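Here the complex is missing one protein chain, while the rest keep their positions.
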Amino acid sequence: MYRAAVMAAPGKSLEVRDYPAPEMEAGSVLLDTIFSEVCGTDVHLHHGRLAGVPYPIIPGHVSVGRISILSGEVLDVEGEALREGDVVAFLDVHESCGSCWYCLVAKASTRCPSRRVYGITYSADEGLLGGWSEAIYLKPGVKVIKLPQGLTPERYIAAGCGLPTATHALERAEVQLGDAIVVQGCGPVGLNAAVMAQLSGATQVIVVGAPKKRLEMARAVGADHIVDIEEHGPDERIAMVRELTHGRGADVTIEATGNPAAVAEGMRMTRDNGRYVVVGQYTDAGSVEINPHWDINRKHLEIRGCWGSDFSHFYRGIKVLAKHGDRFPYEGFITRVYGLEELDEALADVEKLRVVKAVVQP
Amino acid sequence: MYRAAVMAAPGKSLEVRDYPAPEMEAGSVLLDTIFSEVCGTDVHLHHGRLAGVPYPIIPGHVSVGRISILSGEVLDVEGEALREGDVVAFLDVHESCGSCWYCLVAKASTRCPSRRVYGITYSADEGLLGGWSEAIYLKPGVKVIKLPQGLTPERYIAAGCGLPTATHALERAEVQLGDAIVVQGCGPVGLNAAVMAQLSGATQVIVVGAPKKRLEMARAVGADHIVDIEEHGPDERIAMVRELTHGRGADVTIEATGNPAAVAEGMRMTRDNGRYVVVGQYTDAGSVEINPHWDINRKHLEIRGCWGSDFSHFYRGIKVLAKHGDRFPYEGFITRVYGLEELDEALADVEKLRVVKAVVQP
Amino acid sequence: MYRAAVMAAPGKSLEVRDYPAPEMEAGSVLLDTIFSEVCGTDVHLHHGRLAGVPYPIIPGHVSVGRISILSGEVLDVEGEALREGDVVAFLDVHESCGSCWYCLVAKASTRCPSRRVYGITYSADEGLLGGWSEAIYLKPGVKVIKLPQGLTPERYIAAGCGLPTATHALERAEVQLGDAIVVQGCGPVGLNAAVMAQLSGATQVIVVGAPKKRLEMARAVGADHIVDIEEHGPDERIAMVRELTHGRGADVTIEATGNPAAVAEGMRMTRDNGRYVVVGQYTDAGSVEINPHWDINRKHLEIRGCWGSDFSHFYRGIKVLAKHGDRFPYEGFITRVYGLEELDEALADVEKLRVVKAVVQP
Partner (left out) sequence: MYRAAVMAAPGKSLEVRDYPAPEMEAGSVLLDTIFSEVCGTDVHLHHGRLAGVPYPIIPGHVSVGRISILSGEVLDVEGEALREGDVVAFLDVHESCGSCWYCLVAKASTRCPSRRVYGITYSADEGLLGGWSEAIYLKPGVKVIKLPQGLTPERYIAAGCGLPTATHALERAEVQLGDAIVVQGCGPVGLNAAVMAQLSGATQVIVVGAPKKRLEMARAVGADHIVDIEEHGPDERIAMVRELTHGRGADVTIEATGNPAAVAEGMRMTRDNGRYVVVGQYTDAGSVEINPHWDINRKHLEIRGCWGSDFSHFYRGIKVLAKHGDRFPYEGFITRVYGLEELDEALADVEKLRVVKAVVQP
């Protein structure tokens, strides 16, 4: 039997339930969970803000574990066979169909209607398909990467689900050597984006956010400037960014806040003919007023939404973390580690921004 | 002496004034004006809606004329010498500096602060620098193109300033073979965009606009479907576009309306991972509410502002018009030709949308 | 029983064999073949120039047929159910895995090692998996498109396998409005490329090739200029292209010849900072000498290989053909229609360039 924390319905306390060992389909893998995480998405899940979630669910979309059972030979994307005892991460996104119009014509697999996500759109009734559990069942075909030498489970989970998200955002950002970048937000996605921006050739990274503890972490990962939104109003913030960029604004701005108002502000923080990547508006938090003349047309601005991530972002993110991760104090993101019984508290801590990163150790 | 229609100040009636023949600097060209045009920008100028306009001005930014005087040898961009009697068009944009940060680093010459525009940001006190005049003085360095064989002045002015604007918009649109395109607006820019979309590989062009006369012209230039905004409300229009596109929305939408509300609507008319080009928000006509989650982030949408045009758009637009123009009833855009004394009337007709295209024949 | 023409081994005469009706797997489709084609690839297959071909095979990769049997509900990519009697085309490429490094990280499904192709890499022992047959068995998951209204089977097969190939080549070409394009080669791929170039915004299309009959067809589909390689040597041809393009060379050149020497020539026909798409070097026909200084570096040239095609090219090609095909005399490509017993003759006719397009009517 394995213990797992179950979110039975929006608003209800988490319950720890026992699940039997799964029946292993051919090509499936069972993990002993080492770490999972609690992120803003889990708070949204707990408030019922996402449509189509099949409660009860076992949350936890990004996790790391040790292979306990392999049902037959399972290869990774490089063609290497996985082995029992390997410490691995896996892509939470599964079942993109490869056959629909979005997969085949638009080549936008993150918009595939068949796509499902561990810890979010699988039900607890379907099995151990989330990370807040002693074991995670990886269905046949789930994409697995063995952590490269030198990349610890701690560092991987510290980067967490912000890692592929930020990798995707930076792909959309097309940063050039010497660019000045604004990152709006200093939660897990914003902090990862601040790191990835530096690794993509930026020479100036300005992080705009709050609270102080997170801004300190932004500074610690190399942000050249921080702008504290608790101290400066929107107009002042825009003015500060412009002053830091010869009056022009950032070459590229990356939004990672979840706050609709940030979108108008971000447009104004970006220079004419710059690029603005919107990655943080994961749920519907309302509207914002923009002025299409000043904010888009006259600026000759390019704005790119960025939804989800695919295997390439997961794969590239891990390569980057393994190679360059030790230059950044990732482990410092982990404010506290929670057991399965403490997850109501973890959700509250994440919601109140009392932690940078809440990690689950089942 | 040459007669020119002068806009002395916002809101004042046009006056016809006499100007002496200009002193010809080395490398300058004098044109006998064949046609100029009255476009929406001129209405904005007349209402004083553009900042930094040095009234009094001679309006008329896009024009066609016959060379009456050449001051020394003047070459076109292909290295061919111009001759007296040549029928030519010229790029209204002049004096982009080639030395500033925007010209050199951003490579965004339409955002160069030194950029000036015939008929808009040159004063009548500086000379015959607008098209509502019997003669136009082309300063040294103004870029001139001789109309290619088979391209009549009528067709050129019918396409008018919408031609380079739409050429630029389509460059930003990156249409692929087989795309479904929505064009919002059926004024001169929208109609040109509808043509250019077809010439860029689109297989379905849907024009959304009003009034009926302009929509008929959209149909005449090949729009597959028209959506009359006087008959259908915004939600219905979005639903109509989706129904025409297998429920997805357009691959690419091009906004050419000037109405801020169109921007939210256009986002919703575009499919997930599609592209939205905003080219019509030439003046500040107010704000619009958007929902960043649904309209940008979750859609994985790409939005591109498109400001002004540069020589390449002018050059490419003329090539396309010369080659393919006879497949489209461009001359039908010209609803009425006005003399220099009739330009108050012309401005009113343009503003009230009583004409598709108002042409000036000085 | 169904009759099919079988290529038992390289160099051997085609044999017509009888095959039993296939057992229909769930989701499979059986077609009564209307047309298939004989193309240069089939000549290569007959000479044994492609590696990994599992002879005996039933050739014929691009075909059109009428659905005779549907095993359960089969949907097209738009979600519409197919019906018996529908006239359909199908993507010959099948079994791209969606799971390998090339599919997932490089996003280059045409380089997926699992990819197989009807009429080329399926064996006749596996079933009716080629078009030179009275019936074609479409395995579950083969992508099917119902021919749109107005697109006849004749026109579809006249465009043939050159249609998706040229669509892909033009995607790689990124033609801009007003570009001058050289197409090297006037076989089926070259002719389709000449059409697609026009539909992508080119204003000048120069076709370089032979023999005369094919060049006439190039002229018939709208080439502005033709250069006969039987009359002009390589240096002269380059000079001719330059003379037609203000001394610069083409903005974009598309190679569709299969002759290695054409590649050096094509580089020299392209302008500085132009783009060169190499799509015709489908088999190893030897080497060519290039000068990297003059041909690549100093020219600031961009060269793009183009291998195979995927569903998006098949889908877009059909949309374009349905919309714009009637402006081009596609049916004129079909020089002769062959029965199953005449395919040795057809192969010889294709090899000797005695036909533009050889069509098979089983």
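By letter and in written order, the chains are A, B and C; residue numbering begins at 1 in each of them.
Throughout what follows, a contact is a pair of C-beta atoms (placed from the backbone, for glycine too) under 8 Å apart; a residue touches a chain by one contact, two chains touch by 3 or more.
Quick caveat: nothing in here was measured; it's all calculated off a predicted structure.
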**Message:** Using the document's definition of touch, tell me which of C:E84, C:D125, C:D272 or C:E341 contacts the absent chain.
**Reply:** C:D272
**Item:** Among C:L104, C:A135, C:C306 or C:L343, the residue in touch with the chain that has been omitted
**Value:** C:C306
**Message:** One chain is left out of this view; which of C:E23, C:E230 or C:E289 touches it in the full complex?
**Reply:** C:E289
**Complete:** Residue list for chain A contacting the dropped chain reads 78-79, 167, 170-171, 176-178, 196, 199-201, 203-204, 246, 315-317, 319-320, 322-324
**Request:** With the missing chain put back, which residues of chain C would touch it? List them for me.
**Result:** 101-102, 106, 108, 110-111, 246, 248, 260, 263, 271-273, 278-294, 296-307
**Complete:** Missing-chain contacts on chain B, rising order, are 77-78, 98-101, 104-105, 107, 141, 143, 310-312, 315-316
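Quick note on the criterion: only the chains that are shown with their structure count from here on.
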**Asked** If you list every residue number at the chain A and chain C contact, are more than half found on both copies (same) or fewer than half (different)?
**Response** same
**Message:** Suppose each chain is reduced to the average of its Cα coordinates; what separation in Å results between chain B and chain C?
**Reply:** 40
**Request:** Using mean C-alpha positions as chain centres, tell me how far chain A is from chain C in Å, no decimals.
**Result:** 42
**Complete:** Note: chain C residues in touch with at least two other chains are 78, 315-316
